[in-house]
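Quick one: the structure is below, questions incoming.
Every protein chain except one is present and positioned as in the full complex.
Chain IDs A and B follow the sequence of writing; residue 1 opens each chain.
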Amino acid sequence: MSLLELRNVEARYGPVRALHGVSLNVGEGEFVAVLGANGAGKTTTLRAVSGTVRRNGDVRLGGKKLRTPEGAARAGVAHVPEGRGTFAELSVWENLRLGSYTRRGSTKEDVQRVFALFPVLDRRRDQQAGTLSGGEQQMLALGRALMARPRLLLLDEPSLGLAPLIVKEIFDVLAKLNRDEGTAVLVVEQNANLALAAAARAYVLEVGRVVVDGPSDELRANESVRRSYLGY
Amino acid sequence: MLASFTWSEFAEQIVSGLADGSVYASLALALVLIYRSTRAINFAQGEMATFSTFIAWSLMNHGLSFWEAFPVVLAISFVGGVAVERVIIRPVEQAPVLTIVIITLGLALLLNGLMYVIWGGGDRPFKGGFSSSTVEVAGAHISIQYIGIIGVLALLVVVLGLFFRYTKLGLALRAAALNPDSSRLVGVRVSWMLALGWGLAALVGAVAGMMVAPLQFLGPNMMQAVLLYAFAAAVLGGLDSPVGAVVGGLILGLTIDLLGRYVGYIGSTLKLPVALLLILVFLFFRPGGLFGSVATRRV
Partner (left out) sequence: MPRVKLALEALAFLLLVAVVIVLPQVVSDFHARELAIVGMYFIALIGLNVLTGYSGQISLGHGAFMAIGGYTTAILISDHGMRDIWTIPVAGVVAGVAGLLVGLPALRLSGMYLALVTFGIAVAFPQVPKKYEHFMGGSSGKSTGLYKVELGFHTTPNRWLYYLTWAVALFLLAAAWALLRGKPGRTLQALRDSEVAALSSGVNVAVYKTAAFGISAFYAGVAGSLFAISSFLVTPETFAILLSVYLVVGLAAGGLGSLSGAIGGAALVFYLQNHADAVARWANHLPWLSVDPKQQGISSVVFGAVLIVIMLLLPTGAGGLLQRLLRPLTTRLYTRS
């Protein structure tokens, strides 16, 4: 049984249907990518997992149904949304502290861990999050997600608007987490090349449906898939 | 135009102005707490505070001293505030703000009428927690009552400040008000945070009520004027700034008292309009109030 299972999930924004019966799964400790063009439903898929969009269908983590965003967070899902979702008026340290909201006990270790991964956050720990640069905010958002010691990490376009060096840094951290701690990762990316290099498997969405999926190597090798869906 | 002046009386006026201001500041703080979380003004804040004060009065009639009744009333008020939010505000959390405002107006009417029904309409004396005698400082007779009120406000502000800054719950409350979507993602139950905000506001309002009641008589309409001043103080300080509410309240209290006493033309009739006029003029230059974060509208 997979860690994350989506079965026939439909989602809509008001009258507009964004997902038409999407099914996918992520195994324990797996690194999976969701690809596709703009408007394909990638962001909506992540929202369906964290419960921040109206949806029907089956969404299960470790066999248990996920209903509300709070419930998903408690079950071990950490969602880094598009736009980072940082609390701009709160300090870096307060942002991180909120990340571990669902955990009891001392979180000193977790904060140290995040500071070790992203030393710049340590230097700016008392600064207002809104004053950080784009790259630093992405690190903060990721750091906040890690504070929860999640079973599943959801990332929405982590590379968006960032310099290539910072993107590399972030994906290195993701790979490390996935490798060393067994955190499952579901990442949405427009940069298909980058995603396929990091992920073991990928799903390609088009107009709210899964059109192709499989191991990254296969997708990359398949020229027609590359041309039609991955844009290169 | 300026009335007679002595330093000792001036000192007494300052103290009484700060004391009045402390009451306005407390109620304004309650208003700001609710505004930050629900984005609406709670027009029932005054009546809720008066209701709490009546409960204190009843408890004291049953043998409790003021300071014994005090924590009990705070607890009851907190629960009451949470209940109000859960029952009548939650269903319309997504409705237009005007709807929520009307509901609080309805609640104000309801509570006011209920007080008449339960306790009757007469004004009655209320013995507060501080002695009503005065203490002499350099020729001025400073009322202990006033010092006590200022002290209680100061304590309230410190405790709340510590709560919001250094506890996990306080942080969650702030987060829920600032960014509800992100708060949900980290597992904060935003809806309950709103309820908590209302509970705290009711608690703070109860403090205001129990502080002001000894200065006047306790009656169902006791807090109506205070509520108006609290609105003015909150607007002056910035509707989303707790610091602003406190500073605004103190400034307002001082200004109104001093103006009313020393500027004969204004006297007691025009105290309120002049105070409001001053705030209006101030808002023209700083539309967000002293500490508010509303961006200036330039249209």
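Keep this in mind: contacts are C-beta pairs under 8 Å (C-beta built on N, C-alpha and C of every residue); 3 or more make two chains touch, one makes a residue touch a chain.
As the structure is a computational prediction, the values presented were derived from the model and not from experiment.
Judged over the whole assembly, touch between the missing chain and the shown ones holds for B. Note on the undisplayed chain: of the listed residues B:83, B:270 or B:290, the one touching it is B:270. Across the entire complex, the residue among B:11, B:64, B:83 or B:114 in touch with the chain not shown is B:114. Listed residues B:140, B:235 or B:254: the one in touch with the omitted chain is B:235.
The omitted chain makes contact with chain B at the following residues, 35, 39-41, 88, 91-92, 95-99, 101-103, 105-117, 121, 220, 228, 231-232, 234-235, 239, 269-270, 272-273, 276-277, 279-280, 283-284, 287-289, 294, 296-297, 299.
Definition applied: only the chains that are shown with their structure count from here on.
The geometric centre of chain A is 44 Å away from that of chain B, both derived from CA atoms. By the touch criterion stated above, chain B contacts chain A in their complex at residues 168, 171-172, 174-175, 178-179, 181-189. On the side of chain A, the complex with chain B involves touching residues 50, 52, 68-70, 73-74, 78-79, 81, 85-90, 94, 97-99, 101-102, 144, 148.
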